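Missing here is one protein chain; the remaining ones are kept as they sit in the complex.
For subunit A:
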Amino acid sequence: MDTTSTSEKAPPPTGPPADGSGAGAGGPAPAPIKGNAVRPGDRIFRGLSRGSGITLLVIMAAIAGFLAYRASIAVSQNSVNFLTAFEWNPQGDPPAFGIGILAFGTVVSSVIAMVIAVPVAVGIALFISHYAPRKIASPLGYVIDLLAAVPSIIYGLWGALFLVPYLDGLTRWLDQFFGWTTVFEMSNPGSPARSIFTVGILLAIMILPIITNVSREVFLQAPKMYEEAALALGATRWETIRTSVLPFGRSGIISASMLGLGRALGETMAVATVLSPGFLFTWHILDPGSGTFAQNIAAKFNEADDFGRDALIASGLVLFVITLLVNGAARWIIARRKEYSGANA
């Protein structure tokens, strides 16, 4: 589909030049029609856009190849199962390291972040796009943009110095009333909340702006004609949003969430600042300990020898694959109901 439309706009240079698609409309002599069918501007632009696409693929392949090569060096000498082991000791003899705890911590903290951030972000986006008077909507949009501009180390410092002490009450409360769920049980009530739970909350705040901004844009683009259709049927404001804004924005919300999830999965500094890492597995998400891929790489990279770095790169490769899977899943979800999407209305 893309290739046909491209070739329509710019006929291939090998094509016959005198096919009538050239320049010189309406000239009395036939000579101008025989001009060069390919204009230099077309050729340059096509070269540039094709080159950009190829460059992107080359870069991706280079990253994947580099990660795979260095990872294979480390993993081939590993004495435990790389994917399921809960330890990190590449300096040992024999080396033993696994990403179990990193995968767990990364996924759990990201899930917590998504559970908190997506509904709030969609709510803010709807408020800005459909509820707030214009006087409030634009300043609120700026504040959200500002939130996106804060460097992650600042979030990390704020998390460590403000969020951790102030979450104390909440974690105790969760432990007291929901401790029976195991998940919210604290092994050592009162220990500082340098846990994967706190990381999740911090990540939620960090990914809020991007999900909000993308969702807001999508909601603003929801065609007015469908909102009017719903209103004319006697829909309330919320019903109008439910019938004609949210379905239209569905794929946009998913894309926005995936962008946020991508950031949450790869966030390094903020996690490393807040979390007190550990390689002991526990279901207790309020306990200190656990870790994430990016945090573990940042924490260990400086002290690691060459082999240790290869082991860290192997863990990075897993993060790379997880991110690819997440994006693939999002695309699949969006494509599954393409027939009903607002795009082909």
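Quick note on the criterion: a residue touches a chain if its C-beta (ideal position, glycine included) is under 8 Å from a C-beta of that chain, and two chains touch if they have at least 3 such contacts; residues count from 1.
Please note the rule applied: contacts and distances are computed from a predicted model.
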Legend entry - Among "Peptide/nickel transport system permease protein", "Succinate dehydrogenase iron-sulfur subunit", "Hydantoinase/oxoprolinase family protein" or "Phosphate ABC transporter ATP-binding protein", the UniProt name of the subunit that does not appear here: "Phosphate ABC transporter ATP-binding protein"
Legend entry - Full-complex contact with the absent chain, from A:Ser129, A:Ser152, A:Thr198 or A:Ser244: A:Ser244
Inset, instruction - Out of A:Phe86, A:Trp158 or A:Tyr226, point to the residue that touches the absent chain in the complete complex. - result: A:Tyr226
Inset, instruction - Touching the hidden chain in the full complex, which residues of subunit A are there? Just list them. - result: 134, 223, 225-226, 228-236, 239, 243-244, 247-248, 250, 339-342, 344-345
